[in-house]
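Everything below concerns the one structure shown next.
For this depiction, one protein chain was excluded, whereas all remaining protein chains were kept in their positions.
Note that the chains are named A and B in the order they appear, and that numbering of residues resets to 1 at the start of each chain.
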Amino acid sequence: MKTSVFIGALTVAGLSAGVAAAGTLDDVKARDMLNCGVTTGVPGFAEPDANGEWQGFDVAVCRAVAAAVLGDSTKVQFVPTTGKTRFTALASGEIDMLARNTTWTFSRDVDLKFEFIGINYYDGQGFMVPSALGVSSAKDLDGATVCIQTGTTTELNLADFFRANNISYEPVPIETGAEAVQQYLAGACDVYTTDASALAAQRANFETPGDHVLLPEIVSKEPLGPLVRHGDNEWGDVVRWTLNALITAEELGVTSENAEELAGGTDNPEVNRLLGTEGTLGEMLGLDAEWAKRAIMTGGNYGEIFSTNIGEETPIGLARGLNAQWTDGGLIYSPPFR
Amino acid sequence: MSDTHAQTVAFVRHTEIPPAPPPPGQTGAVKWMRENLFSGPFNTIMTLLGVYIVYTLVVGIFPWIANGVWGVDNIRECREITQGNGGACFAVIEQRWQQLLFGFEYPSSEYWRPTFAFVLLFVAVAPVLFLNLPRIMLAFTGIYPFLAYFLIWGGTILIPITALLGFVVGYFAFRRLERNSFAAGLFGAVAAALITWWVTGFLVQAAPNFLALPEVASRNMGGFMLNMILGTVCVSLSLPIGIALALGRQSHMPIIKWICVIFIEFIRGVPLITLLFVANVVLAYFFPPETSLDLILRVIIMITMFSSAYIAEVIRGGLAALPRGQYEAADSLGLDYAQATRLIIMPQALKISIPGIVNVAVGLFKDTTLVSVISMFDLVGMIRGPILSSTDWAGVYWELWAFASVLFFVVCYGISQYSQWLERKLQTGHR
Partner (left out) sequence: MTIATDPPKESFRLSMLINDTRYRSYTFQAIAVLALIVIFSILGNNLAQNLAAAGLNISYEFLGDPAGYDINQQPIPYDSQSTHMRASIVGALNTLIVAFLACVTATIFGVIAGVLRLSNNWIISKLMSLYVEAFRNVPVLIWIIIIFTVTANVFPQPRDFRGDNPTASMVGDAVAFTNRGVYVPKPVFEAGGWIVVAVFLASIAGIFLWRRYARKVLFDTGRIVPVFLPSLAIFFVPALLAYFILGRPIGLEYPELRGFNFQGGLTIRGSLIALWFALAIYTGAFIAENVRAGILAVSKGQTEAAAALGLRSGRIMNLVILPQALRVIIPPLISQYLNITKNSSLAIAVGYMDLTGTLGGITLNQTGRAIESVLLLMLFYLTFSLTISALMNVYNNSIKLKER
């Protein structure tokens, strides 16, 4: 009876599919919409607010790319993905880029044929325990029950850590962060482990955050970054240099407030190249000259995005740490714009 | 014997004694309780146990509802007000009910559209469910899918109209060509419909904003609305497919029969969730490289396949329940296979199968919650995802799950009551 809905929808899908061209960049431009894969909800990184608007650190990268490519930061279709579905969604072309806390690993880069275009957050897997437990090191956790949020490299790191230290544990794998927290708070596990940033973010929501401590051990390197499909280098370049533009902007002191003003021309040639008043960087990418300026003006430079979404003034309260600019002793470093 | 007759009787009563009132223990509430609650030691124990269970339920739930908090903004304020008196935090439902019902991306100014479509759904299914309503209402049932598509998805009204037009043209082509042969009619109808869609496609492209409602992408559907959409669309689509599969399975052509058997048994042998995994992580590989069907369409395809296999089995049961004489009578009238099936067999088989189909539909509707596992934000997905992970409402479980349970209960209980009513009605018809 409802065949028409199906056929109608098929027609719509067919029409939109009909205009598909070779490269992702052309696809995105033709579609006038960027499909960006995000998580189903990690506070501070990607979650829909009460009005249904996606907010967060990873979301800001998507918006910056949309602003650079399409000139409008609202032209993003956010596609929630789980740990299971994200790679297929990207590989099959359902999304153009994946900006979800995804760890850059060898096998994902090489075997699964994806291209990590950079690192927007240096993370590591940490442990959270109730302070009442009196545990000060993860090595004291022999026999503990550990809640794990599945789907990232968490399970593997955890298994490696406990095997290396020859201590036993009882894994409790949980699909969503919210349910893992629920189990942890109910005392169904002694320890909750996931990326340290997510631990901090979720602890901020607790009734009494002070009753829980993060253990000093960070058991893994978790460089998180956006990724695109292997083999479409033009599109990879666009996303990579949009991220680099945000990072460089912070280094050069270009913010969402002064970008317009600086675009009038400055004495710093790199700022000029970044904002498109000098050179033809945008043209080389297949974009216009002001692509980076729009990206920066969307949510600000890397530092602004960090502080509005997950910085110390927000409930998440993360310090810059490793994610400070290299000039401030961190690891955030962008190749030069020239 | 003869002795008794021989004796004379001292006293014989000629008038009837007025009936004495029953003993107090044998009337009214006391009698009812004695018979129904305390008829023996075992029964008495069971009754006391039952009363105790009811008591615990009431004592457990009453303060939770009575002390419920409304009208605050987040769980912390809720906790301040309840101060551990066991009250619920219904404010989450008050604040997020729109997201729970429509998903968080459906534009709030357009909520009237799915609501209106939902109300019209009752009008559309009424003539199908209640056979004594005027048959003219079936015309509305025919139009409804197009209307609902227009209301929920929006866009220009030309798309549903041309789609409807294609069906109408196909129908008339069928009527004309059917006189030659059923197969010719069928192929002619399909061809006519396709040509109509192809031609009118240009019209749609030429006037994309003709009488258009704001368009809503299917990705933005969510909440309970998504469950309703998946349920109704998939059940409706799977009816014709299920009929075809059931007929195919009963067919005398071995190849057709085996194709249907393998399809049905395969689908019925695997859990729905694996089919959803297929929709989510595998199906995309089977489409041409440049197309990208969005997730909701792929899910609709898989759930439709799933439910059509189950509906096929129900209809097969209906076909098997028909007396052999019906088939033979149709043959002896000289009807060919298509005519016999369409005019004699199917109307009766479908009538017998309706309760079974309704049961499948209820089961399927409940199973649409499984899409939350593949990151779609249906009612369950909304709760597990955005709401429980949000800063404001992390930790409010019972209220949300109670809300979801009540919604599903109302719909499913209503449908199953209808199904039971129909079963009773059909039963009397057969005896």
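To be clear about the criterion, a contact is a pair of C-beta atoms (placed from the backbone, for glycine too) under 8 Å apart; a residue touches a chain by one contact, two chains touch by 3 or more.
Owing to the predicted nature of the structure, the values given are computational and were not obtained by experimental measurement.
Shown chains touched by the missing chain in the whole complex: A, B.
Note that of A:71, A:171 or A:317, the residue touching the chain absent from this view is A:171. Considering A:32, A:53 or A:142, the position touching the chain not shown turns out to be A:142 (whole complex). Among B:78, B:216, B:361 or B:380, only B:380 touches the chain that is left out of the view.
Considering A:30, A:112, A:284 or A:319, the position touching the chain not shown turns out to be A:112 (whole complex). Touch with the chain omitted from the figure is made, among B:281, B:303 or B:319, by B:281. Where subunit A meets the chain that is not shown, the touching residues are 83-84, 87-88, 91-92, 108, 111-113, 133, 141-145, 150-151, 153, 155-156, 158-160, 162-163, 169-175, 182-183, 186-190, 229-231. Contact between subunit B and the unshown chain involves residues 35-37, 39, 43, 46-47, 50-51, 53-54, 181, 183-184, 252-256, 259, 265-266, 268-274, 277-278, 281-282, 284-289, 331, 334, 336-337, 362, 366-367, 369-370, 372-373, 380, 384, 397-398, 401, 404-405, 408-409, 412-413, 416.
Following the convention adopted for this analysis, only the chains that are shown with their structure count from here on.
By the touch criterion stated above, subunit B contacts subunit A in their complex at residues 76, 79, 95-96, 99, 103-105, 141-142, 144-146, 148-149, 153, 155, 159-160, 163-164, 167, 197, 201, 205, 217-219, 232-233, 236-237, 239-240, 277, 280-282, 284-285, 289-295, 297, 300, 373-377, 381, 384-386, 388-392, 394-395, 397. Per the touch definition, subunit A reaches subunit B in the complex via residues 1-15, 17, 20, 40-43, 47-52, 77, 79-82, 84-85, 88-89, 91-94, 175-179, 181-182, 185, 202, 204-205, 207, 315.
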